[in-house]
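Every protein chain except one is present and positioned as in the full complex.
Let's look at chain A:
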Amino acid sequence: MGQTPHIAVIGGGSTGAGIARDLAMRGLDVTLVEQGNLTHGTTGRMHGLLHSGGRYAVSDQASARECIEENRVLRDIASHCVEMTGGLFVKRPEDSEEYFEEKLEGCRECDIPAEVVTGEEARQMEPHLAKDIDKAISVPDGAIDPFRLVVANAASAQEHGARIETHSKVTDLLVERGEIVGIEVEHGSGPGKRVHGTAGGTEEIRADYVVNATGAWAGRIGDMADLDIEVRPSKGVMTIMNIRQVDTVINRCRPKGDADIVVPHETTAILGTTDEEVEDPEDYPEEQWEVDMMIDTLSELIPMLQEARTIRSFWGVRPLYEPPGVGSTDPTDITRDFFLLDHEERDDLPGMTSIVGGKFTTYRMMGEQISDHVCGKFGIDADCRTADVPLPGSEDFSVLRDYMDEFGLRSPIGRRSVERLGSRADEVLKTDGPNPTVCECEGVTRAEIHDAIEGSGSDLNAVRIRTRASMGNCQGGFCSHRMASELHAEYDEAVVREAWDELLQERWKGQRHALWGEQLSQAALNYALHATTQNRDRDPADGDPVDFSAFDAGRSRAGGVADADVAADGGTDGD
């Protein structure tokens, strides 16, 4: 071919970002386009479990083997995104003994380190487990931060020359002479980083090959070239608690079921989940019973959840794929494996392969296989290096230093910043000016916010997922305006105002499913802070002009004292 092939990757989830990194490291030209932020899709709405494979050890051993293999790889290359919490499969008296044995056996068959612990030992590890737990199997489950992992993959791809376009939606596939030759993209705000208020535009991106990594949306991309891709989106709910009731991943040891896992994640514990097929990956009901079920069912394992405070709930859709002809009726029966659909072989339309199904834990392996496939198309012989080269942030980073003195941060905040940033800590935190805390719940400092702004433009939700700012107990009540102010250092007030409103609205969205008890009191406080103290809900900058002269100008200002009997209908007519 002579020239370096240019590959367009559609989808900025774990799969797309993993592919972009792999291809770029192999020397190909890559453009990744994502309609929202990175992780806008399922990747930003998942449980955060780094699978040991234990969950699939009975039902789907091929997936289980892939999981444990990748689990080991990610601990290495993404150490700053992983917390090795360990996991337990917990058996209650009413759960089947036979299944417990099968699980143990299955783990051993799949090379997943597994050990039986007694009920008492399990409660020593996790004191809030129910008193009547029989026993448990311990496995190397972990917690993983999907946001930072995807951002790190994208950053690495960029370092290797890839172009990353977020807020750019693929609106069509370019088909010429029976071949896909590129994509048509609609930019939300012009190419490059997102800046609110910048005009967008359409761009035709021509490519030598297109990879469709749009997960649950894959069928829609297929439709653009009359290809049938039978993705079966299946939704699941996750409910976030305000503290970590457990420090270990707790699974219920029974065949399959809803509400059977709790994953500790940063300062929170996340309860999940359900599995229910939906028509549309963007528009499906989010319902009260689902949240109630998480709390009620998982309380059987961890009784204190019944009274605990939740801060929000969210839903994600699995991009499940089933090869034609299998015909599972229950989505829980559909395989968790992934598939490459080469549309040349499958549909006689060269130029594109779709990758569907799979799991977050195996994203890198998926990336490797499809990159092999793409390289094969071009006769390129290049080794995959993604399993060996650490991601940015995880390079020789072994000891967590105490950064308190070095960065003048209070110790717990320093520790958390460093955990988040990994080997990038020096680069990010060494600033000239003072570095106050912007988000107290999550311990995020000004320097981290500015680093995120540099990487993501004027988008505060993108800053949020990179830093965790506004993701703790107060859900942005105390820090949204601070984040907006930090953005003002780089962008105009009008841009900032739009980004700020967007952040507030997004924060509200998930909290709605947690509005009782302390979190409702928190919401009432946030509402008062934003609407009363800041008057954000009636910002005159967004509304009609105000007739300032009709209001009190102060006792001492001669001539400024307003008339006592001005009209009651307000000064909204601005003369």
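Keep this in mind: a residue touches a chain if its C-beta (ideal position, glycine included) is under 8 Å from a C-beta of that chain, and two chains touch if they have at least 3 such contacts; residues count from 1.
One rule holds for everything that comes next: contacts and distances are computed from a predicted model.
Asks: The hidden chain: which UniProt name fits, "Probable chemoreceptor glutamine deamidase CheD", "Glycerol-3-phosphate dehydrogenase subunit GlpB", "Chemotaxis protein CheC, inhibitor of MCP methylation" or "Cytochrome c oxidase subunit 4"?
Replies: Record says "Glycerol-3-phosphate dehydrogenase subunit GlpB".
Asks: Looking at A:Ser96, A:Thr202, A:Ser328 or A:Gln505, which makes contact with the chain not pictured?
Replies: Looking across A:Ser96, A:Thr202, A:Ser328 or A:Gln505, the contact with the absent chain belongs to A:Gln505.
Asks: Which of these touches the unseen chain: A:Arg148, A:Arg364, A:His450 or A:Arg497?
Replies: Considering the complete complex, A:Arg497 is the one touching the chain left out.
Asks: Which parts of chain A are in contact with the chain that was left out?
Replies: 288, 292, 295, 408-410, 433-438, 446, 478-479, 481-482, 484-486, 488, 492-494, 496-497, 504-505, 508, 512, 515-517, 520-521, 523-525, 527-541, 545-546, 548-557, 560-572, 574
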